[in-house]
Every structure is written in C-alpha cells, then in structure tokens.
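Excluded from the complex is one protein chain; the other protein chains are retained at their positions.
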Amino acid sequence: MQTKKEFRKRDFFYLLPLWLLSLIVPDADDLYSYRSKEFKRREFYYLGAVLFLPLIWSDPHFHHLMVLAGIYAILALGLSLFLGYAGQISLGHAAFFGIGAYTTAILTTRYAFPTFLAFWASATTAATAAFLIGKPILKLKGYFLALATLGFAEIFLVIVRETQTLTGGVIGIFGIPWFSIAGFSFDTYLKQYYLIWGVLLGLFLFSKNLVRSKLGRASLAVAASEDAAKSVGIDVAQIKIKVFVMSAAFAGFAGSLFACIMSTANPEAFSLGFSTLIVMMVILGGMGNLYGPIFGSILLTYLMDILGRYQEWSLPIYGVILILLLIFFPDGIGTRVGIRLIYLIGYWAKKKKRDEGKL
Amino acid sequence: MKENKGMVCWMIFLILIFMGLATSAVAAEKMPYKIGANFEFTGPWAEVTKTLKMATVMEVERINAMGGVDGHPLELIFEDNGFDLGRAAVNMTKFTRDKEIVAVVGPFEDNLQATTRAIAEREKITNIIICPSNPMVRALKQRWAFNIAQSDIIVSQKLVDLCLARNYKKVLVFPAVIPLAQSLADYFKRFGEEKGMKVIIAKETHKPTDIDMTPQLIKLKPTIEQEKVDAFYACTAGPPGPIVCKNMRTMGIKTPILGTHAFGFGFIIALGGEAMEGVEFGGAKPVVPDQLDENDPVRPIILDFDKRMRERYGVGIDQLAGYAHDTISLIYDALKRCQGKVTRATFRDALENTNSLKNCHGIYNYSPTDHDGLSKKDMVFIRIEGGKFKRMRFPGFE
Amino acid sequence: MPKNLPACTKPFGEGRFSGQVSEGGQTEDFMNFWTYLPQLLSSGITIGAIYALVALGFVTITRASQIINFAQGEFVMLGGVITFFLLKGLNLPYFLAALIAIMIVVMIGFLLQVSVIYPLRKASVLILIMATLGASIFLSSTSALVFGTLPKALPPFSGEQPLQIGGLTVVPQSIWVLGVTFLLLIVLYLLSHRTLLGKAMEATSTDPLGADLLGISRNLMVFLAFGVSAGIGAFAGILITPIFFTSYNSGTLLGLKGFIAAVLGGWGKNSGAILGGFVLGIVESLSVAFIPSGYKDGVAFAILLLILYFRPKGILGSPFIDSRRW
Partner (left out) sequence: MSLLIVDEITKEYDGIRALDRISLEVEKGTIKGLMGPNGAGKSTLFHLISGMEKPDSGKIYFKGKEITSLEPNEISALGVGRTFQTVQTLGNMTVVENIMTGMHLRLKGGLISSGLWLPWIKRTEKEALKEAKEILDRLGLLGRWKSPASQLPLGKQKLLEIGRAFAMKPELILLDEPASGLTPTEVEQLSERICQLKKDGITLVVVEHHMGMVMEIADEVVVLDHGKLIAEGPPDVVRGDSKMVEAYMKGKRLNNYR
C-alpha cells in the first residue's frame, strides 16, 4: 500500500514540469511583443506557484531539487542575456560559476567573512574576471568565441587544481557555513528555497528592466546586425563587454549560493560538462526571452534526477534526448512548443493525405 | 449430532489451513529493508561502480534466498549521480525521503562525500562510505558516516613497513592530482620520516587523464640518479599506474617501483605488460585469495565469495568486490542485531557496536568514536611476478 | 556554527606543498634539460603526429561544410576501442581488425551526419556546437556501455623492445606512427588536390552557391567529408592505442587538442593542421621542462587564447577567417 502511494505521488511529481510547461507556453508573438512593464496574468500564476508550491508540497526532495534548479536558473538567466540577447556564444560560464564558488569558499572558511559579504564579493570577482578575459576575446565570433571561452574555463580548472595552498587543489574546500543574513541562517531546504528563488526573482526583475531599456535594445541590435547597430551609433564592443560582465556577475551570485548550500567547492563541479548543461538549459528554455532559462533549468534538473534511476544508461539517454530536443525544438521548448506541435501535426496530416492520394 | 461433529471437525481443519496460509502469506509480505546506493554509474568511476553493483546485487540475493533478516528481505535501490555534486546531494535527499531506507552506500569519489556526509549528519541516516574520504573530512568525526576500506593512514603505514622490510632508505614519491594520491603522499612522508626514512615528494605531478608521463619522468630522472633513491613510489590510481611503469622502463630507469593499493587490479597488469614486473605494494587480502595461510580466519569467506563470483559473473574477486561484500554483510549483521525494531537510529547504533565481524577484507570493529573498520593486520605485501599477484612475507612485519 | 559541517580547522596545502623538498629543484632540471632535449622532442613529435591527424579530421569536415564537429575526438577513441574489441574479443588478425574497425567508425561518421548534422544543416552555430557535443557525450558513454570503461592497450605493430638511437630511447610504435601519418597525409593531399572529389569538396566550402550552380550536391559532399574524417580519426586511434592507452573518455581532450592544433596551424588548411599538430605536441612536451607539469594541459589552451587574440588566421593563414561564422 504505502509503496504504491509513494509511487503514484512520485510520478505525478515528475509530471510537474510538463504541467508547468503547458501553463507557460506563450503565444507565438509573445517572443517579440513590445517589452513592457505590465505583468500578464500568466506571470502572476508563476509567482503564485513559486511562492506556495513548496508549502503545499512539503517534500524535502522536491525542495532540494528546486533549490538546485534555482541556482542553475540564476546562472542560466545571466547566460541567456549573453546568449539570447547579445547573440554571442560562451562555453565558459562554469568558470565564472566556479570563481564565485571559490571566492565564497575561501573568504568564509579562511578569513571568516560573513556569507552575505562573500556573496557580493563573489559577484564582484567574477565580474572582474569577465572584464579582464572579455576585453581580448570578445572581438571573436561564433566558433572561435566558443572555443576561446572554453579554453578560459579549462585554464581556470588547471589553475584551481594547481594552487593547492589557496584552493585546496583537487581535494577542494569543505565546511562552508550556511548562507546567513544578520544571524538568520538558511539551514533547511525550505528556507534555502525561498532564499534562492528570492534572489532569482530580484535578478529576474533586474534583467526584465534591463532588456526593455536602452542597453537591452542595443544588445538585441548587436545580435541582429552589427552593421546596423554601428550605423545608429552603438558601440558594439562596449555593449558586448557590458553584457558579458553582467552575466558573469550573475554566475558569481549563483556560484556563491552553490558553495554555501553544497558546503563544499571542488574543481570537478565546474567542468565542460556543466557549461554544456547550462547552455542546454538556455537553449531548451528558448533564447531571447527571460522565462526560457528558468524553465529550461527546472526541466533539465528534473530530467537529470529521473535519469538517475537508469544507472549506466543515464548518460547515453541524456545524449540522445539532448540531440532530439535540439533537432525538434531548436529554438526552445518554452517559447515555441505550441507552434512546433501544430506544425508536426499538420505535417503528419499532409503525409496521411499524400499516402491516400498514392493509393 | 454426528454430522454436526463432523462439520465442526471440517470447520476447524479448514480454519487451521486458512490460518496457516494466512501466516505464511504474512511472512511473505514483510516490509523489505531498503538500502540506497548512490554511485557514479557514469563518468570516470564507472568501472569501479560496475564491480560494486555486481557484488552487492549478488550478496543481497544470497541473503534474501537465506530468508532475509528474520523474514524481511533486503532491497537495493541504485541511483546514478553521474559524478556530479548536485545530483549526488539530491539523490541523498531522495533516499532520506523514503522512510524504509535504513542506510545509503556511496558515493565512491572523495569530492562528493563531503556533501553527502553532511546531509547524512543532518537528516540522521547512515551513510556507508566504501572508499574512505580524505582525512580533512574524516577528521570531523561524523556519527552517521562509516568507512569500509582501510584509511589512507593505515595504507601508508603498511607501505612504510614494506620499505623498512626491503630496507629502502630513500623513496621518491610521484603523486597524481587526485585527492586519494595526495593524502597518501602526505601520510607516507609523515610516517616514513618518523621511521627515519628520507621521503622526497616530487614537484612533478600527473593527471588521471595524462596519456604520456615521459616529460615528467625526464625531469625526475636526474633526481633519481643524483639522490640514488632506493625506490620510486608511483602514488596514483587507475591507468596512470601502468603508464608510469611503462615509460620508466622505456627510459631505462631500473629503480624498483612501489605502488598504491589501487594497483591490486587485474587490468593494471593487463595494461602494463612486462613493465609491471617487480612492482610491489601493500594490498588487501582479496587480491591474493588463494595464497592466504590456512589458519587465516577470513580465508574461507574469501574463497567462497570468489567461487560464487566466478560462477555468477566469470570474474574473480578484487578489492572492490570484497568491499561491496563486506558492506552488505555488515548491514546484514547490524540489522540482525536490531532484533526486529529497525529504525535509522537503532541501525546506526547496531552498526557502531559491530565488533570482530569476519569478512573478506578482515575483521571489522566499529565504535562510537572510531568509524574506520579495518586495521593494518588486514593487509598483505604483494609483488607482481609473471603477470600474477604474488604474496610476500617478511618476518617481523608479517 | 550552523548544523552544516564545522569550518575546516586544518590549514590548507598541508602536505605536498608545505612538505616540499628542494632536491630536483628547477635549476638542476634546467641544466640537464638540454641533455634530455632529444627525448622530449621524440615524445613531443609522437604526440604531435596524433594531434595532426585529429586536426586533419576537423579540417576535412570544415572544408566541405563550415561546421566544427566536436565529436571528432570520439572517432579516435572508437577506432582504438573497437579494434581492441575485435582483436581480443573475436580474435581476428590485427590487420583485419583494424580494417573492420575503420569501416565501422566510418559508418558511425555517416550515421552522425545523417542523423544529427543533416537535420540541423540550417541551424545556428550554437545549436550545431551543442548538437555535436551531445553526439560526443552519446558516443563516449555508449562505448563505455558496450566495450566497458577499462582503458585498452593494443599490442604494438612490431616489437615491444625500445630502440636505442644515440642518446634517446624510442618505442618502435612511434616510428610507425610517424611513417603511417606521413603516408596518410600524402594520400589526403592527392585526394584533395588531384581528384575531382577533393576539388568539389573545396568548392562547396568556399562558395556553396557556386557549387550548387555547378551541380555539386552539397549534402553529399558533407556526407563524404564526415566519412573521411571519421576514417582519419579511427586511424589515429589505432595508431596511438599501443603507446597511450585509450579509454572511453580519452576522446574529448584529444579532440580539443586537435582542434587547437588546427586553429594554431591555420584554420581550414591541411598543411596548417599538420604543422599546428606538430608544433602543439612539441611545445607541450617541451613546456614541461620550464613549468610545473600540472600546468601541462593549461599550456595548450593558453596557446589557443594567444593565437586567437594575436593571429586568428593561424600560422599559415586561413581561407575562412573572413567568413560569416568566424
């Protein structure tokens, strides 16, 4: 009996992301619609869901997953500003994530910084690193930009592994205290959930404002056509740097939270595979809208959790799913799923007709 | 009246049968004791976890065939954490949520253990670590985490004994950039210098992914020659071991090579070929199941386990299979000692009170203060000869 | 202190860096570095040949279609692993096993093109990168499932005994590697410059529209290119497996290094790829003499960043550098 109920509950619980998807599927021109301040009704649904779901559903596993998804979402949100809005490519954001995590880890464990300060320090460090690395490499485009960012991430890993005295080498750093503000420490998954999603909400509003301001339009223009952008007096290089630094700062925040919640920081967590995962989150959610990364990250975090059951098969299945999603939803599940499905159905219908015609 | 009596007899008979059926049915559907396994089925440690899975599954099935723990079958639940910190942690909470799970085994890799141990401590669930975490984490003395394999300290002491027995005065250590190798090198240096040896830890290191160690060795060669080191300690795990040996022999360095206990696997010899000849290390007993002396208490267990592994999977046992076997039998033993009322807390206490339990790897003793099961007595000296593991004995040492 | 782990009281870096011993310090190494130069060079050249082959694989695909196939390294891995399987598992003769393995990997390359690249032929750069990365994840993990995750070591083509040439000791296999590499290069050169096919491939890459007008089927060219590059990759795999062990996850790093070599030499040029491969291999192995060997992998990527910043065209210059995607 007990087990049966467990089972049913769990399945419903894995169906949750799909249900959320069905809620969010926006109308096609929503992607382009004039970016205004007015919230749509749908958006209040999301807010309600984020606020009350964990209370209705007090399940540590669910909370933990959502905490993780939230952290990834912060990172993906920053990346989508760079990927989706400025139209550049970065495979190196795991490095900024790692820089954030290590900054927090070192400051809190060795210099006994309060985590709240370390949180801001991490973002600053990541942003600085992004500025330094971005100046030279952002003049590249496409494949070479991707490769350069990837190379930066690898170099970061090598440095972390080698500077034992500071980062503890491959062993990493343990015993990072919980995130705490003014003595109130977030020590349960529920508290962490509200912390993370609070931060995410703040950053989300920030970027929502940003993309409908001068800077957002400029970055969209850079993505569309650099010549046109220059012709209206936009300094392309400067815009790219700004957005890059910005997304790195987001990554820094995420990394700091990650370090606090996992209580450890080690190089294995910031490898190329992680960068790939985050980019996938952005792509699957749909580039060029801000909900994309969030839903993408929830989706993939759940996917990973489900795949855990399939033991040795989890990685091959992940690869196949990844490719299939890219082939069938190249511009994101979150944004275009409706259109895509209609198109597919139409195609099947036509095919049927054709066959009948042949007969 | 008669027929009534007959009726009554029949009734009683039927009722008895029903009761018998009922009781038997009840016996059949006792709640299973679940054990969560949080392993790296994918990623660099996949091979290791494959062995672990084979052995654990086999052991659990054997115990269930024997009727389980007083009627309760054991059940294994495997989850892959893909060598990813986040997923390992989430799996841990997933296990803690399921109230029937009494203990979680794994993860295997050091970097993930710190987090899962912390969660276990918080959520009050036993976390059995097969390969002990690095000393920094073990120093925390967490009550809910138990280590199966010998800690780095014991392994290093064993190797120091080997050096003393062979009377190596100067040893050069060539560490890999993995947590295990680093703590091994540290402890080897510490104990070696206590015993008056000279231990040089090379600046040069190698990664698990390096495919050619020649450059590093070229930089080490002058040290080897000028210092006249007696032995070269390839402090590494996995493929780099054979690579180091091969490259050294190719470069014509004849210095004897010492290995870590991670050399005690068949594939190491298969890879290294004749370059591995004469490599010596301190390993566990399952590496040489057939060469244990007759009065060794664990000999029958090892041989029996080896036989069953060969029958079922066609491969002999190695240290990891041994650890898996020991894990399951430790859990089985502790569950039995809970006398029916199994909760996570009682299970933890029972496991803590394990003493002198005979197993593949030796005799396990846990206590509330000491969560390292094995001791130095449970290791043997091993030398690779003719593509085989040969046990060595040194009077005075073992 | 929160209920989390208590903060680490142990000082970091205890052990191998605090307990550093000065024997074998940099200066001595440097002095007798020159005596070991030939040794370093030989190992560098051997690895360089492999990088060159991997880079050639990248370039072959890029010349036919301006795509970078991040699964190139997996072809190398599959070549070695499948040969090992055929040799040890099915006890086929060495030559036959190698041949069949190459054919299988070529088939895999075709499959990859048909199933992943063709549907995405109009997709953006980012999508292509992610798709090929996904393919590489799939290939490596699947080979781990099928052939096991243990590293594989093939027997060398001839003789285990290292040769003593003057001061340095060389494994005969590395001579094999060099010889066969150069043979392969000649064949490829003829293929791409002397045959109509090669010319057609080049045409599709430089001017797709013109190629279409000339009636060259672009998709067919890309299809063939994938086959060829998969073949080259498999060949490289078979060559290195006797010296360096091939395991299911050794493909990714090799692929990246090969890519770096291709960029270093001059993106899109066969000659550039070869030059870049050897330069990268030699620089990498020589660099160990001057910096701690832990940074060895960093060197390659540092070179990459420098070359991308100062001379994206690479050493020999690149025909594609002004194209839309770069």
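For clarity, chains are labelled A, B and C in written order, and residue numbers in each chain start from 1.
Heads up, the rule we're going with is that contacts are C-beta pairs under 8 Å (C-beta built on N, C-alpha and C of every residue); 3 or more make two chains touch, one makes a residue touch a chain.
Worth saying up front: this structure is predicted, and the values here are computed from it rather than measured.
The shown chains contacted by the absent chain are A, with contact judged over the whole complex. Listed residues A:99, A:199 or A:246: the one in touch with the omitted chain is A:246.
The chain that is not drawn here is touched, among residues A:121, A:196, A:236 or A:322, by A:236. By the touch criterion stated above, the residues of chain A touching the omitted chain are 29, 32-35, 37, 206-207, 209-210, 212-218, 220-221, 223-225, 227-236, 242, 246, 288.
Basically, only the chains that are shown with their structure count from here on.
With touch defined as above, residues shared between interfaces to two or more other chains in chain A number as follows: 161, 169, 174-175, 263-264, 273, 312, 315. Annotation for chain B: residues touching 2 or more other chains are 42-43, 46, 50, 114, 118, 136-137, 140, 177, 182-183, 207. Against chain A, in their complex, chain B makes its touches with residues 39, 41-43, 46, 50, 53, 78-87, 89-91, 93-94, 96-98, 100, 109-111, 114-115, 118, 123, 134, 136-137, 140, 177-179, 182-183, 207.
By the touch rule above, chain A contacts chain C in their complex via residues 83, 89, 91, 108-110, 112, 136-137, 140-144, 146-148, 150-152, 154-155, 158-159, 161-162, 164-169, 173-178, 180, 185, 187, 263-264, 272-273, 276, 279-280, 283, 312-313, 315-316, 318-320, 322-323, 326-327, 330. Residues of chain C that touch chain A in their complex: 1-8, 12-13, 16-17, 68, 115-116, 119-120, 123-127, 129-131, 133-135, 137-139, 141-142, 144-145, 252, 256, 259-260, 263, 292, 294-295, 297-298, 301-302, 304-305, 308-309, 312, 324-326.
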